[in-house]
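With one protein chain removed, the remaining protein chains of the complex are shown where they sit.
Read from first to last, the chains carry the letters A, B and C; within each, the first residue is number 1.
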Amino acid sequence: MSDASIGVGVLGYAFMGRAHSSAYRRLPQVATGLPLRPRLVAIAGRDTRSVAAAASRFGYERYVTDWRELISDPEIQLFDNCGPNGLHAEPTCAAAEAGKHVLCEKPLARNADEALSMWRAAERAGVQHLCGFNYRFVPAVRLARQVLEAGDIGEIHHFRASYLQEWGATTERLWRFDRETAGSGALGDLGAHVIDLARYLVGEVEEVSALVRTFQPDRAVDDAFVAVASLAGGALATFEATRLAPGRKNSLRWEINGSRGSLGFDLERPNVLLRSRGECGFTERLVTEPDDPFMSWWWPPGHVIGWEHTFVHEIEHFLGAIAGRNTVAPHAATFEDGYRVAEVCDAIERSAASGRREVVVYR
Amino acid sequence: MSDASIGVGVLGYAFMGRAHSSAYRRLPQVATGLPLRPRLVAIAGRDTRSVAAAASRFGYERYVTDWRELISDPEIQLFDNCGPNGLHAEPTCAAAEAGKHVLCEKPLARNADEALSMWRAAERAGVQHLCGFNYRFVPAVRLARQVLEAGDIGEIHHFRASYLQEWGATTERLWRFDRETAGSGALGDLGAHVIDLARYLVGEVEEVSALVRTFQPDRAVDDAFVAVASLAGGALATFEATRLAPGRKNSLRWEINGSRGSLGFDLERPNVLLRSRGECGFTERLVTEPDDPFMSWWWPPGHVIGWEHTFVHEIEHFLGAIAGRNTVAPHAATFEDGYRVAEVCDAIERSAASGRREVVVYR
Amino acid sequence: MSDASIGVGVLGYAFMGRAHSSAYRRLPQVATGLPLRPRLVAIAGRDTRSVAAAASRFGYERYVTDWRELISDPEIQLFDNCGPNGLHAEPTCAAAEAGKHVLCEKPLARNADEALSMWRAAERAGVQHLCGFNYRFVPAVRLARQVLEAGDIGEIHHFRASYLQEWGATTERLWRFDRETAGSGALGDLGAHVIDLARYLVGEVEEVSALVRTFQPDRAVDDAFVAVASLAGGALATFEATRLAPGRKNSLRWEINGSRGSLGFDLERPNVLLRSRGECGFTERLVTEPDDPFMSWWWPPGHVIGWEHTFVHEIEHFLGAIAGRNTVAPHAATFEDGYRVAEVCDAIERSAASGRREVVVYR
Partner (left out) sequence: MSDASIGVGVLGYAFMGRAHSSAYRRLPQVATGLPLRPRLVAIAGRDTRSVAAAASRFGYERYVTDWRELISDPEIQLFDNCGPNGLHAEPTCAAAEAGKHVLCEKPLARNADEALSMWRAAERAGVQHLCGFNYRFVPAVRLARQVLEAGDIGEIHHFRASYLQEWGATTERLWRFDRETAGSGALGDLGAHVIDLARYLVGEVEEVSALVRTFQPDRAVDDAFVAVASLAGGALATFEATRLAPGRKNSLRWEINGSRGSLGFDLERPNVLLRSRGECGFTERLVTEPDDPFMSWWWPPGHVIGWEHTFVHEIEHFLGAIAGRNTVAPHAATFEDGYRVAEVCDAIERSAASGRREVVVYR
């Protein structure tokens, strides 16, 4: 492992803040030849007691209650934004402008305009930037990408994906239901993952036709959307996300059909890649072999990993980019990718409103 | 069983002709209290040798090489059209006008205009009419309908369905690839089933946005389509069909999510109904209990039935309608249903061409 | 199809009588080049009204209430015993002695002595004999045998199989619970299938250690057994059957592990053969291709068949043997196979009683 370290400042201590913090802590123990040793400098949150407890639990040197203190902290070189969507743009741009490398959770922003400004800010500042589409770092997903890059599936005809959850009928008041804070509902929260995987695995989204729905009374954001799309290269795609699918806890499923075979995946069974070579049906491959992506870090074949491990893989990749060992793209999403997904989300909302097939214009 | 019999004339001896013939033969052995005993009077086909062999094998009293002979045959009271799509309208209308009850395979016709003429002809003639959407007669599908009618799933938010096959890259020249004979490709052949089940299980299709694609060179009909739709009552739907999904032989899958639970199905495992009552995940129920729909006709629990059994159930239902015991609707599709599915298919094609969300207008 | 016909007399009109009758009726419609056309001469049963109804429904020329009339009927050349186990030996031996070919449902008899007498009687009479282990005629099982014969799985190390049902807690009084009529409980009814498949797919059973249990109060036969065995060639085996497994309707599962791969099967999903070529996991192959065993008789790929179809395949095979086209062994079970399974069952009971590993002695 390198002796060099990098100071990390994280905004947010809830769900994502916890997941990222855990990954930073684990990295030195698992990644062979880690390019930079993360030093957990500070974590930011508004509630003093909670952020103090989080800092203590996760091992941060200090906590702050104003994210601006992270920006001005010279010991922090990596700013990791795990805050709610409405708090993505301003702190992230500020961090980039202060010369810090920036990792921002998905969706990158509440809309494409905001996302574009973030991408431009990061580029202008010349810092490394990564948007947290962590499912690219599921070993089975990375393996799928390798199979696709090798051309083993042939010309791609279909991508179909849905992200189904069931908790949306809750009467709790969550920031995820607030339009100002969240930007959108299932579309940005779940659909963004679907769109990112379409782009990562198959190709750019060119046109979309969509319906967006709010089923729950008094809900300010969408509960669900459905869309059809054409992808660069000619494939047809279906995208769907909902928070109202009883029995589906966290079911991000996709299937790709090509001229020479098919691939399939379900996040409720993340260690499995389904593959068909045509007429023999689908093979359930447990992606836990030592030469499967990332698996040399972990356990012997058949000893499965979980959802949280994606963050370990993702952050190691980002540290590699910061250290100059690899580039963020194509395996991680850059802010450009985050912006492009936002353009597709915006086009989906436009299509739902206009009733027309909308061309996705990337600026 | 009733002593009364009904003379049956079947047009077509290939795939569907064989499936229907088998069902007529089995019915007296399995259905308790069969309302009418089918008498296999004649089968029609153009190739003398083949139709003669089929007549002998399936037990028809005679064969004819011109379907008009079925129409003029006074011993035939039920005309069953298993011919290619391009041969649906004229013979079926002629049969209805001759006062025969008419069963026509799906899709009812090559387009909505043709389908409408068939529906009107049958209504005008006052005969019973059934369009062969046989998957309504899978026990698991009928059970799903019962669960939905009882309100056990609550208000429906989502219907998503895809019908995936893999044989479409064949270089054989089939009538299914001929626009004049088939009308459309995967859309009418597979998509029609998907749309029929949406209507049977959830509600009328109100609006669609779609993409239709021909991937294979020199193919006159579509290989695949994708669509999003809004259904009466407000549910969102996705519809998809393709003949280019390697590894998927005959995978008609649907899932319904409601406010109180979910239901799911896959035709590659036709004896199973998936059901979720919410947070406990999905239960795989083998629909083979004596009080499950149709299963009292067959075998003890766990002894599964196959694809062909749907026709036995469907035809018994039609005989019941002819005998006045039950009505064709709502459990079987009438020609009205066949027509309405055709309107949705036409709207899908219109939307693909126009790039607009198309309202489905039922005339 | 041959013009030659063969007169069939069936003993029993209940579950199995119905399944066999259905198969005889369907054979001429499906099997290409059927060697002999079955003529349904007579069916025997004790209850006049029921057997008369069955004869009418299934299309027998006549019915009798004493099975001896089948034996003395010169128009019957094939005697098919679908009666309860206690009625297997005497009528079947009488039929063989009268020169009729004999098909007897499984288990061949209530014990090995009785089974041996049946085998000897059939051999002495020089007639064709088949014991109805119909699961050999599931296409996926036959395909497994082909794969094994080709050596593709290598040297076999393991066979594990269980046959689980759930209905055993019933308080109904069934002949299957009567020791005199049934011989044994889950052992002979379900376990016999397991043992037959071990012999068909892997090899002779050499030694067994077992436990047999009656859980239900006032039950005269076993509810369940478990056994370990060594098979010829050195493989280890586990056998199990129970009628007390809630949620398992008709779950006959087996898995075979060899030095070069594995095969698996579950009767609740009978159209699927699972196969592993080692480190890539298991492939779910839908055994419905035209060149899969028996499938050219039926429907296009992906259009699944059911439990009952096994009897169509089995009886066609037996007619082929009678016509001299093929032999009953090795693909169907002869009375010798029925006897050998009975020896294994007896050894299981002996082991349960003695607490010792019992060598299976084939006389």
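In this section, a contact is a pair of C-beta atoms (placed from the backbone, for glycine too) under 8 Å apart; a residue touches a chain by one contact, two chains touch by 3 or more.
Source: prediction; values computed, not measured.
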item: Selected residue (touches chain absent from view) among C:157, C:179 or C:219; value: C:157
item: Residue among C:248, C:285, C:317 or C:340 touching the omitted chain; value: C:248
item: Per the touch definition above, residue among C:4, C:169, C:232 or C:329 touching the missing chain; value: C:169
item: Selected residue (touches chain absent from view) among A:83, A:132, A:270 or A:355; value: A:270
item: Residue numbers in chain C that touch the chain omitted from display; value: 157-158, 160, 162, 164, 166, 169, 209-211, 213, 215, 223-230, 234, 236-238, 240, 242, 244-249, 255, 257-262, 276-282, 351, 355-357
item: Missing-chain contacts mapped onto chain A; value: 1, 15, 19, 21-22, 25-26, 28-30, 57-59, 165-167, 248-251, 267-271, 286, 288, 298-309
item: Positions on chain B where the hidden chain makes contact; value: 272, 279-286, 289, 301
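Throughout what follows, only the chains that are shown with their structure count from here on.
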item: Most remote chain, CA-based centroid, reference being chain C; value: A
item: Cα-centroid distance, chain A relative to chain C, in whole angstrom; value: 55
item: Chain centre separation in whole Å, for chain C relative to chain B (CA means); value: 36
item: Sequence positions of chain A contacting 2 or more other chains; value: 279-282
